[in-house]
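Note that one protein chain is taken out, while the other chains of the complex remain in position.
Order as written gives the chain letters A and B; numbering starts at 1 within each chain.
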Amino acid sequence: MSFLNYLIGGISLGSVYAIIALGYTMVYGIAKMLNFAHGDVIMIGAFTVFIATTQAGIHPLAAILLAMVICTVMGILIERIAYRPLRGAASPLAVLITAIGVSYLLQNLALLWFGSNAKSFKSVVTIPPLRLAGGALIISGETIVTIIACIVIMIGLTTFINKTKPGQAMLAVSEDQGAARLMGINVNGIIALTFAIGSALAAIAGVLLCSSYPSLDPYTGSMPGIKAFVAAVFGGIGSIPGAMIGGILLGVIEIFGRAYISAQMADAIVFAVLIVVLLVRPTGLLGKKIQEKV
Amino acid sequence: MPMLEVKNLGISFGGLRAVNEFNLSVEKGQLYGLIGPNGAGKTTVFNLLTGVYQPDSGVIRLDGEDITGRKTIDISKAGIARTFQNIRLFGKLSVLDNVKAGMHNKHPYPPLAGIFHTPAWKRTEDEMTEKALKLLEVFDLKDDHEYLASNLPYGKQRKLEIARALATDPKLLLLDEPAAGMNPQETKSLMDMIRFVRDEFGMTILLIEHDMKLVSGICEGLTVLNFGEVLAQGETGSVLANPAVITAYLGE
Partner (left out) sequence: MFKNKTARQNAITYGIILAAMAVMLPMQMGGHLSSSLSGLLVPFCYYAILAVSLNLTVGILGELSLGHAGFMCVGAFTSAFFTKFTADIIANSYVRFFLGLLIGIAFSALIGFLIGIPVLRLKGDYLAIVTLAFGEIIKNLVNVLYIGKDSRGVHFSMKDSISLHLEPEGTVIVAGPQGITGIDRTSSFLIGGILLLAAVFIVLRLIQSRDGRAIMSIRDNRIAAESIGINVTKYKLLAFTVSAALAGMGGVLYAHNLATLTATSKNFGFNMSVMILVYVVLGGIGNIRGSVIAPVVLNLLLDYVLRKLQMLGSNPVLQFMSDNRMLIYAIVLIVIMIMTWSPKMIARREALFNRGRKEE
């Protein structure tokens, strides 16, 4: 039964990666940039919930909403202040380096505000664990909520993009910014909206992540952030189902690697996956092939 | 034997047949034009000739040598050089270094020679500089040789691109809309320059152009492309008088 336990643990972790990966993949697809700071927005979201529930005594659900609002505002501000000025810069490295700077800034601001000591995050999930096969297989409440949240978000996001006007505008911008602008779409507004949605999702991911893995410090979001980007690349950057599949596969690979190969090498295994994917199929599982125009 | 001989060249993108049954023969020292409406597949032909795309069918021969399916750098080594419709210079390199970069394969020296400044390094670099300056003189760019390429005005950038292509010492020069964005005066001086290059270097030149004055003024032969297929081909005057060509250009 331990195999099944690992599998479920992997799917649970993978669902968190998937939610984070959605933020990466949307921003990458629409703004054509790697938002390195995305992982740190997760950490800010988790800290917001932590402070709100422990110090202000706010109900966890209200705290999550608050975290979503704060992360959304933060995402929009980051885009406006740090990334938008660099749109159209001579080198594509410019915005990437700036994003790394923003990631560092968020980490160090958190260090300043919250200190470097890891906080013990109290799970927001109150659902009792599910016991199967006479108690041999236990599925925690956190796992159940995480997986359900992941499915709901995926369906919601797909509907939003396919059925609503802003969603269609997002698709148009991701296809061709210039053409979208000529069609009267407010490209800057759509990019800001993308950051807003991605950041709100990051807040949810942060809460789910810390509910399952309760240690919270300023660097909490950094590694899961990078791994979620790996997941987004794995699934095919720009593809929403790709982010889901990539996230879950990566979570399973990580937990299996930790259990069956080496706990210390788990991160290395995840990165090895990235390297193999990019070399064998750079567009990921569900990505589109892009040819450079001459 | 023609300098460039293309037989039944074709390529599809997805379901679209971008170039179909394309045939072309350019003699050594000829100035030849490739014209056609927008989207006719002219640049795609250039990309096929230079190995940017691999053809689905057909044969490309340069000076009798079959170069079909070779990679871009090997085609450059075989002797085809090109310019681009949207200028592609090395913006952060000096004008002189742009041309010297073009001489890369013709003037090698051992890698460590550049680190230790051996006599071979000195000799080769001096040779390259001398040749590059001569080439720049032809294009009225000698006085600008220290500037960064990106700081040159548009017309000079176009000329520099031609100079860089010539620096590879090619057998065949492909020019993709060399007069695009130029005023009539600039176009006139460009025409003189292209003719001069042909006469001075004995160069074979194939060019894509929309400016009919330039085409009729300097091209000795013409191929008209429409929807990826050859519409008309032959001596410039007769091609331009062809009713099918006039229809394709002016519409029904």
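Of note:
Keep in mind that, in the parts below, a residue touches a chain if its C-beta (ideal position, glycine included) is under 8 Å from a C-beta of that chain, and two chains touch if they have at least 3 such contacts.
Everything numeric in this text was worked out from a predicted model, so none of it was measured.
Set against the missing chain, the residues A:Gly57, A:Gly88, A:Gly135 or A:Gly178 yield one that touches it, A:Gly88.
Considering the full assembly, B:Leu89 is the residue among B:Leu9, B:Ile67, B:Leu89 or B:Ala248 that touches the omitted chain. Checked against the full complex, the candidates B:Gln30, B:Thr43, B:Ser76 or B:Thr204 give a single residue touching the omitted chain, namely B:Ser76.
Mapped onto chain A, the footprint of the missing chain covers residues 28, 33-34, 82, 85-94, 96-98, 100-102, 104-105, 107-109, 111-112, 222, 226, 229-230, 233, 262, 264-265, 267-268, 271-272, 274-275, 278-279, 282, 292, 294.
Within chain B, the residues in touch with the undisplayed chain are 50, 52, 72-73, 76-77, 81-82, 84, 88-94, 96-98, 100-102, 104-105, 107-109, 111, 113-117, 121, 124-125, 145-146, 164-165, 167-168.
Going forward, only the chains that are shown with their structure count from here on.
Here the spacing of chain A and chain B, counted between their Cα centres, is 47 Å.
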